[in-house]
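The block that comes next holds subunit A.
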Amino acid sequence: MEQASAPLLEVDDLAVEFHVGGTVQRAVQGVSFSLERGKTLGVVGESGCGKSVTSLSIMRLVPQPPGKYARGEIRFDGRDLLTLPEAEMRKLRGARIGMIFQEPMTSLNPVYTCGEQIIETLTIHSGLSRAEAREKAIEMLDLVGLPSPSSRVDDYPHQLSGGQRQRVMIALALANDPDLLIADEPTTALDVTVQAQILDLMGDLRSRTGAAVVLVTHDLSVVAQTCDDVVVMYAGRVVERAPTATLFADPQHPYTVGLMAAIPRINAAVGRLATIPGSVPPPWAAIKGCRFASRCPLATDQCRAEDPPMTEISAGHGVACWRAPIEVAA
Partner candidate 1 sequence: SELTIVREVDSNNYDPHKSTARAASEILFMLGDTLVSLAPDMQTIEPGIAESWEVSEDATTYTFKLREDVTFCDGKPLTAADVAYSVNRWIDPDTKSPVAWRAGEVESVTAVDDYTVEYKLKAPFSELLYQLTQSFGTIIDQANVEALGPDFGISGFNGTGPYCWVEWTPRDKMIIEKHEAFTWGAPFHSNTGPASIDKITWQIVPEENTRTVAVITGQSQVTQYVPYIALEQLAASPGVEVVRSDLAFWTYYMGFKIDKETVSDPAVRKAINLAVDQAAMSEDLFFGVVQPAYSYVSQEALDWNTAVDDKLLKYDVAEANKILDDAGWVRGDDGVRSKDGVRLSPTAYVFAGSTWGKLSEAVQAYLREIGVDMQIQAFDATVAWGKLATQEFDMYGMSFPYVSSGDALNLYFRSQNMPSPNRMNWNDAETDELLLAGATATSDEGRASAYGEVLDKVHEAAVWLPLYHEPMVIAQSTDLETIVPHNIYGAGLYKGLDLKLKE
Partner candidate 2 sequence: MSTMLEVRGLTKHFPVRRGPLQRLVGHVKAVEDVSFDVEQGETLAIVGESGCGKSTIGRTLLRLIEATAGSVRLDGEHVLNQPAAKMREMRKQMQIIFQDPFGSLNPRMTVWETLAEPLLLHGLATPKDVREKVSNLLETCGLQPWHAERYPHEFSGGQRQRVGIARALATRPKLIVCDEPVSALDVSVQAQIVNLLQDLQKQFGIGYVFISHDLAVVRHMADRVAVVYLGRIVEEAPAADLFAWPKHPYTRSLIDAAPRPDPNLKNDRPPLEGDQPSALYPPSGCAFHPRCPLATDRCRSERPVLRDVGAARVACHFAENVTATGQVEASAPPKAFRDRLAVLNAARSQEKP
């Protein structure tokens, strides 16, 4: 690790709550990770574990109310995004931080042309004239591999297929050459073949623009294929983080292990899939101790009483588990 360059993005003990109808839902409770320039960070976890809230928090787009940033810091290029004035934040959004969302069908405004939506972000941030912005938009559409971009620029989103729309979203997010791209499940709604195209494209663009990427997904396979580092979340917490190769070779947290065992493999027939009994605690459940304890076969009284801190097991490999590293003694 070089000392000179500070990480581009540092999330430190982020906690986000939702106040709904008198109850408090702790969607994210103390998430920390960091990301360096040019790297891709995968965020994985099951539905509802707080992945989207985390990524939206970086954009400071969690709806407030009902959302509330309860604690923590998100430092982008050294500045805390959570305390930045709104006007300053707006200058970052779409310019230095781009975001791609999960649903290509609904993430574009159906009543404006694709071009218009890209032009808008260009004119507002880079002060281009409309004509220039249009040129740039066509250029961007070309870059993301949309066929005949100069005519497609005037198409409405509904005239495009799902994969094409996601390409437009990517063009939109990359229009102002951001330093950081946040992709919240960018391929979940797509077919395998289209997913492969999009992941390929993203990899390509990343190496070309040098942007750092936060890739949110629930699919460990996608992470394995695309990310440098991984953060595994469970019920609003980060339970494990590691370089991708390390994580797959040597998963430490019982949840990570269970998750990996539950994936059917295309390349090897396992007799029976392993499962994690039980289910994720709902966000309103007030839990003492480790959130995974109720499903963990190794859970001890300590696990049920005290929340495990993130501990570094090896370089860059942290686990939040009292029992880690799990002894493999027979």
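The candidates were selected such that all candidates are chains of the complex that A comes from, given by their letters.
In this text, a residue touches a chain if its C-beta (ideal position, glycine included) is under 8 Å from a C-beta of that chain, and two chains touch if they have at least 3 such contacts; residues count from 1.
Everything numeric in this text was worked out from a predicted model, so none of it was measured.
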Candidate from 1 or 2 that touches subunit A, complex-wide: 2
Complex interface listing, subunit A residues touching candidate 2: 46-47, 161-164, 191-197, 199-200, 218-222, 224-225, 244-245, 248-252, 254, 257-270, 272-277, 279, 297-298, 326-328
